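Note that one protein chain of the assembly has been removed; the remaining protein chains are unaltered in position.
Right, chain A next:
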Amino acid sequence: MTARTGLRITDLTVTYPGPRTSGFGRRSPITAVRAVSLDVAPDETVALVGESGSGKSTIARAIVGLVAPSGGAIEFDGTSLLNQRDRWARRNIAMIFQDPRSALNPRMSAEASISEAWQAHPEAAPEGVRRDPRRRRAAVVDLLAQVGLDPDVAGKRPTALSGGQCQRVSIARALALRPRLLICDEAVSALDVSVQAQVLALLVSVREARSLSMLFITHDLGVVRQVADRVAVMRRGELVESADAQTLFADPRHDYTKELLAAAVDLDVSS
């Protein structure tokens, strides 16, 4: 259909209205992201790092259309994501959120949450899952197995699951439509350290198995080394450095990157 050129962000600027200074006062706008250009090639994983408040989530929200940029361009495989929020983009770009519990509707079972994706995109759903409950269950169980969960998780609500299990369900749901780009916004930051490593390893294996592009957002450089091909460093809404992961870890250019590296604790996934 379209050329596989991956994600291409050019001069992205996002401005929030900001708080009112008084009841009738003018809003003082906050520019959360200023002229950021960033590419994620097909099959590539780019880590977007920077301290809290540096504008990382804002970039993610702009890509998936949760906020409207005030300037710049975002393209995926040659199609602009800004003008029309078409179903094709919704299907091909999935996002994982930070808080594993609140990303799932507390009143819905894992099966209901996952199959909602198929409801929204019948064209991408496995054969018969929309009409036949048994096929739906089978397809859900298959996805759950891919993220390392037992079949009985299908009938459970988020309140009956652990944080790590919830995050796995979120990943399963993100994979349900076979997307090409996965955006993980602090996807492991809210988990216990041991669970972090497991979920990280899962993301790496899933990415390999499905040849996904990934934008991996984190404030914690420690989790980046095993995941990322490339690292982009943000500070106060601007991109200060972008380099090959090996290069960046071995020889950081920017002072801010050095600070971040010094503060980071290494987290080993390979074990």
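Note that a residue touches a chain if its C-beta (ideal position, glycine included) is under 8 Å from a C-beta of that chain, and two chains touch if they have at least 3 such contacts; residues count from 1.
Simple rule for what comes next: contacts and distances are computed from a predicted model.
Visitor: Tell me the UniProt name of the left-out chain, picking from "Cytochrome c oxidase subunit 3 family protein", "assimilatory sulfite reductase (ferredoxin)", "Peptide/nickel transport system permease protein" or "2-aminoethylphosphonate ABC transporter ATP-binding protein".
Guide: The chain we cannot see is, by its UniProt record, "Peptide/nickel transport system permease protein".
Visitor: With the full complex in mind, choose from A:R90, A:K156 or A:R210 the residue touching the hidden chain.
Guide: Of these options, the touching residue for the absent chain is A:R90.
Visitor: May I ask which residue of A:G65, A:P126, A:G163 or A:G222 touches the chain that does not appear here?
Guide: Final answer for the missing-chain contact: A:G65.
Visitor: For a quick check of understanding: of A:M108, A:A138 or A:V204, which residue touches the chain that isn't displayed?
Guide: Final answer for the missing-chain contact: A:M108.
Visitor: Contacts of chain A with the missing chain: which residues?
Guide: So the residues of chain A touching the unseen chain are 64-66, 87, 90-91, 93-95, 97-99, 102-108, 116-117, 119-121, 170, 173, 177.
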